[in-house]
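Missing here: one protein chain of the complex. Every other protein chain is in place.
What follows is chain A.
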Amino acid sequence: MVIELEQGWEIVLRGFNKLKNIVEGLPEPQFTSEDYMKLYTTVYMMCTQKPPHDYSQQLYDRYRESIEDYITSTVLPSLREKHDEFLLRELVKRWANHKVMVRWLSRFFHFLDRKFCPRRSLPPLNEVGFNCFRDLVYQEFSGEVRDAVIFLIDQEREGEQIDRALLKNVVDIFVEIGMGRMDCYDNDLEAAMLKATAVYYSHKASNWILEDSCPDYLFKVEECLKREKDRVSHYLHSRSEPKLLEKVQNELLSLHENQLLENKDSGLHVLLRDDMVDDLSRMFRLFSRLPYGLEKVADLFRQHISADGAALVKRAEDAASNKKVSVAEEEIDLLHNKYLDYVNDCFQNHTLFRQALEEAIGSVRAINQHGD
């Protein structure tokens, strides 16, 4: 007994409509195992009948067409009438529905995946299903969705409470729609997000650099880095962490390093003078994140020690009123040890700072000799 195409298709279509209702949340009894077997069997028979009644190709095409029709007639209109956060919620819902639908349909049409698809080297059913969503829904909405995500991130940066779970679900779509590859996430979301991050922090930096002392500014930077790291762990993909933090520290630190360190009222010289150990440690921690970030700090450290040493020598000369007197070795050793403490306590015994110390003390000893 041969099943004709339209005859068999009518059965499949009924199953498809039932599935649609279930997924849409309409009152529809669940599938029974009898329903399942009937659908599976119908597809099975239509694929194993002898030509010209082998309808594998038609079923494969109609599978895809049915999904496309559903998306075009129901999913897209519902998305088009929503915006911002509401769009995000609707998209998450529709994607979840879509995954359920494709999973069920693949089960009914399973026999195609077993023989027809591999034999013709065609994409398997679940891939076809996801491609439909990607080509029709994702294509149209990824830009708007991306902008809505970035908007919420900036809101959270400003201290607003946002729905992190929602953002995580949206980010997951960008990851899943890549179907094993990360290019959708990278190109359609991450790139713009990084750009927006740079803009946000560039703006903050230009305000803070005018208002804040160096230690206050650095404190804020450390807070920002902490918060951005937290953000990634909650709803971004972990691969974004290094790139995101790099943008933040570039805008906040790299571009303003000199201005911060050389600040007359609160820069490195002042922090050393006033023994602000915590702030010096923070300064080291932050600038060590930048490639070549410590060079400048070590250089200023060296200059500070040299200046301190030169003042020491000058005081000795002044005290001896015009007679060239040297400062005792012990005094210079004390100077050395005073700054060695900073090297150990604040600068983690880093080579650059040990070197800076030795060079500075060397130059102090040199001007001290010439005093004889």
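One rule holds in what follows: a residue touches a chain if its C-beta (ideal position, glycine included) is under 8 Å from a C-beta of that chain, and two chains touch if they have at least 3 such contacts; residues count from 1.
Definition applied: contacts and distances are computed from a predicted model.
For the chain of the complex excluded from view, the name given in UniProt is "Elongin-C" [choices: "Proteasome subunit alpha type", "Elongin-C", "Dynein axonemal intermediate chain 1 isoform X1" or "PIGS transamidase"]. Set against the missing chain, the residues A:20, A:107, A:204 or A:289 yield one that touches it, A:107.
Listed by residue number, the positions of chain A touching the unshown chain are 22, 29-34, 36-37, 40-41, 44, 48, 100, 103-104, 107, 110, 114.
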